[in-house]
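Complex shown without one protein chain; remaining protein chains in place.
So, chain A:
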Amino acid sequence: MSTWDPEHDVELTDSEDEIAMKRDFHGREAILFVVDANLKTDRLMDALKLIRGAFISGMLVNGKDLMGLMFANTAHSPPPQEKQCLENIVVPANCAIFLPMRQLTKAIVEHFLEFMASAEELFASEYGLAQPDGRGSYAYMIRLCIELLEKCGKKLNNAKIVYITDVEEPHPQSSREFQAALQKASDLEGKEFEFQVIPMIDDFDYEPFYKEFITLSRAIDIDSFRVPDAQLQREILEDRKLRQDFLRRCLGHFNLSLGPNLAISVQFYNYFQRRAYPNKVHILRRDNSVVRKKRMIMVRKQDEETQEITHEYQIKTTGGWHECRVGDQVLRVTTEQLNRVRNLHPPGMMLLGFKHRSALPDIHYSKPCSFMYPDDQNIVGSKRLFRALWQRCLERQKIAICLFMCKRKSVPRYVALLPVEAAQPDDTNYRSLLSGDGFKIVYLPEAKHIRNIDMCEWNSIKNTSSDEGVELFQKVIKRLSVDYQPNFINDPNLEVLQSNLLALALNIKTEQDGISQLPDPAVQDKRIEKFLPLYDKIFGPEVEPAKKRAAKSSASDESAAKMPKIDEEQLKSLDIVKQLIEDKRLSSCTSEQLRFILDQHFDVRPAKSTTKAVLIERIENLSV
């Protein structure tokens, strides 16, 4: 690419720190859907619709994820379309695999859609319900799930089993099957597979079976189980966004040191993921094969006389080194050395002190917050001390100030820990899903991140509005108030892209209304119609301040506006240029003039994007 100039590539970022926020790439995510055949036709169709939604949004958002689908408590076990996938899997009675764990493709989704179209009529005959009471063995079903996940052939990072049902008690409490099922729950815990139940009825009772099963599968105390809202669970499942098990998906574990020899173990999480766009690729027109584009940096040695390339090698973007100049000498700073500087600090968090909640300004922002939750696995007893600290901070309105290094090779940052509480159980809006009990980690901007701006040129006594104006805007606010519903706000450009992709690939038409459209100002005007005349009267027309410099037409030379301090004619003489260099007065030339000097006297034509400082440096170097 012609625009790239290594001389310009001078910025040093703390990219390692950003990587911490990225998703973990050590393996794929997997979701295995299990649909209970006990669901009556309507609910079954609703469940299949949920899965369709999850398939489609999964394909759009995280195309690499693996998904699978099976049915439980069926009478028959018809094989899936891809029969050979069952070769080393034993399907127990009353279970049927529809789709083994696969990355979704157009063909798979089409197959599922076909099945959905006929399911209403054919499900009962093809799959049926387990006899006599619709209760297949729960333990066998879970075993099959584990097998499917383990034998999927890919390394998994985060595997979930989503069980869709309306049966509250798959086995009676006293039965042997009940115990066997609970045993499988511990297996799930050991294998780090997450289990979710999605009830298809709203007042689902978790008591008889699922409360114990779920708490066992997650290794949490039975009294810390929160009953989720069924309706909300279904809604977010359709977006393929399940409430995630806190144990598996943290960004990292670390120790919080409260004093000498006193540390508790904690883990931290992000509130949201990076913005994910579908993967952009290049496709070969001929056969639709995917072509990956890689950018690489090539270094070549050229023979001065023959202009032939004598040696050629490729280096990584992380390769190379940094230079600093001391007089004539050039010192190299390698990436390793810089990394070693990062590694000087130990990962972890250290308590430095407390402040009152009010000490933290309302808006003090430089980086998205994270969330911190105790971890009893590493240091046993952490949870209790964490609770004590959290509870007292909450009650006394205190915040803790800490120094935090989230992982190796990152950079240490000052943070404030704000105690936060989970929403009340009856609160069922999306905000209630935000987080639970714990500390919010607020990253404090460093002194250099805060810009000090002197607003004197904006200040004026005429800035103050009359009370009339305030009153008017109060009325406007009242008329145009809305509820903040995060689930209705999506990236419009992404929505357009996704609906186009679906239309192209699967022929699924999305309602075009409402997407890609910013809100209609005419509707807003209508609601505040009666205030508008008053608005004009109070504030009057806008008078734009006179522009200092008349805007040039785009074609004209950019530097024309700058008045050169040094006469153009003089620069033609090398002696004068040399004098300028000696006096260190090159910076009073415009960059256009510097280019002229380079061209005229040194026969060098630097790239368009070269900055003035670099130009000066080059002239100075060349003149020696």
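Criterion: contacts are C-beta pairs under 8 Å (C-beta built on N, C-alpha and C of every residue); 3 or more make two chains touch, one makes a residue touch a chain; residues count from 1.
Please note the rule applied: contacts and distances are computed from a predicted model.
**Q** Going by UniProt, what is the name of the one chain that was not included in the view, given "ATP-dependent DNA helicase II subunit 2", "60S ribosome subunit biogenesis protein NIP7", "N-terminal acetyltransferase A complex catalytic subunit ard1" or "Ribosomal RNA-processing protein 42"?
**A** "ATP-dependent DNA helicase II subunit 2"
**Q** For the full complex, which residue in A:49, A:322, A:537 or A:605 touches the chain that was left out?
**A** With A:49, A:322, A:537 or A:605 as choices, the missing chain is touched by A:322.
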